[in-house]
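So, chain A:
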Amino acid sequence: MTGLAFDPGAAAQAAAVLDVHNLRIEFPLRQRSLVAVDDVSFSIGQGEILGVVGESGAGKSLTGSALIGLLQPPGRISGGTVHLSGQRIDDLPQAEQRKLRGRHIGAIFQDPLTSLDPLFTVGRQLTETIRAHHPGNAETARAKALQLLREVGIADPENRFSQYPHQFSGGMRQRIVIALALAGEPELIIADEPTTALDVSVQAQIIGLLKRLAATRGTAIMLVTHDMGVIAETADRVAVMYAGRVVEIGPVDEVIHRPRHPYTAGLMGSIPSLNRKADRLAQIDGSMPRLGSWPEGCAFNPRCPKAGDRCRSELPRLADAGGTSAACFIHQGGTTL
Partner candidate 1 sequence: AGLAISAAEAKTLRFAESQEISSMDPHAAREDFTLSLIGNVYEGLVRWNKELKIEPALAESWETLSDTQWRFHLRKGVEFHNGNPFTADDVIFSYERAGSPGSPFAGLLEPIAGIAKVDDHTIDITLKRKYALLLNDFAGWYILDKEFQESIGAQKPLDLSTNTGGAMITQGIGTGPFKVASREPDVKTVFVANEKWWDKREHNIDEIVYTPIANNATRVAALLSGEVDFIRNAPPQDVARVEGTPGMQIMRAPHLRNIFYGMDQQSKTLPGLDSNPLADVRVRKAIYQAIDIDGIKRSIMRDNSRPSAIMMAPQLPFYDASLDVRFPFDIEASKALLKEAGYADGFTLPMDCPAGSFINDEQICQATVGMLAKVGIKAQLTMHPPVQFDTELPAGKYSFYMLGWAGLPTLDAYNIISATFHTPTGDLGAWNPKGYSNARVDELIPQIGTEYDTEKRQEMISEVMKLHRDEVGKIMLHQQFLTWGMSDKVHAIVPADEYTRFWYYTMD
Partner candidate 2 sequence: MNAIVTEQPLLKVANLGRTFDVSAPFLQRLATGAPRRSVKAVDGVSFAIRPGTTFSLVGESGCGKSTVARLVAGLERPTVGAVEIRKDSGERVRLQMVFQDPVGSLNPRWRIGQSIAEPMARKLGRIERRKRIGELLVTVGLAPSDADKYPHEFSGGQRQRISIARALAAEAELLLLDEPTSALDVSVQAQVLNLLKDLQQKLGLTYLFISHNLSVVRFLTDRIGVMYLGRLVEEGPGEIILENPQHPYTRLLLETVPDLEAPKRDRAPLGGDIPSPLNPPSGCTFHPRCPLAMDVCKKERPELRHSAAGANVACHAIQD
């Protein structure tokens, strides 16, 4: 490892670490089946950080869970494909999927307070994870665990090794969660709102850590959040989700400053700025429809200022919109907003 920053552009062109194609997630309920995520496609390259944003309930976490094979039954992947480093993984049997978890795909969840088993020492949880993936004796596992703790910035790892989760602060616990996610040396980490529960000053530290990992280890990271600021700071590319679909995806700069989809545009407008005092915020009226009551056509059409008849009957698909890809008919002819 050279310590040199990875060039994300080049990485994306190289074989993608993760390639998701037309992913569809269903909840078979009672009589009908609810489609919670549909037609989601994206890929992440080595060392790349893909931000996934969207309102609560847009399907961000579901997508993440589906990728690590931890959808809660009766939820299931009902369409599309997922490739990890070129190998298809969505149709693997349970036992095979389990072997992927931790070893090839790591995960970080939102709440560091509840992600660790309160009854076991941090060291025990680390070594058990390491030994689940790499043969070796207790000694080497311990050495590796200490190394990991050091890497995520825990001071005095020898002492901390034998402490219990409740003896750590929130930020430190999230560092340990990250260390655990790294224990199997996965190519991909799915980080579901890793900073939401943390204070701003701590949040910045964790973001810094994630960025450093992507750069030094070349780990691909899918960073789920609804904080645009975090995305802007961290991600290389960003996918905007709305009602179970990706409505826009592209390089972070483009999406933030030149959004192509009316929803993305509205989203950006409604974020108050720190530097400028606005009189009014540009707001999108209404709220995202709940799962199961999505309107016909484009799911955004009832809130969209530019909706036309076509939007109410036909579903726009993700297509190149110049700079980014957007799922909006406005761009099907090539016009920008």
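The rule is short, and it goes like this: contacts are C-beta pairs under 8 Å (C-beta built on N, C-alpha and C of every residue); 3 or more make two chains touch, one makes a residue touch a chain; residues count from 1.
Picked so that all candidates are chains of the complex that A comes from, given by their letters.
Not measured: the values here are computed from a predicted model.
Student: Please find, within this complex, the candidate from 1 or 2 that touches chain A.
Tutor: Touching partner of chain A: 2.
Student: Could you please specify the touching residues of chain A with respect to candidate 2 in the complex?
Tutor: Touching candidate 2: residues 55-56, 169-172, 199-205, 207-208, 226-230, 232-233, 252, 256, 266-275, 277-285, 287-288 of chain A.
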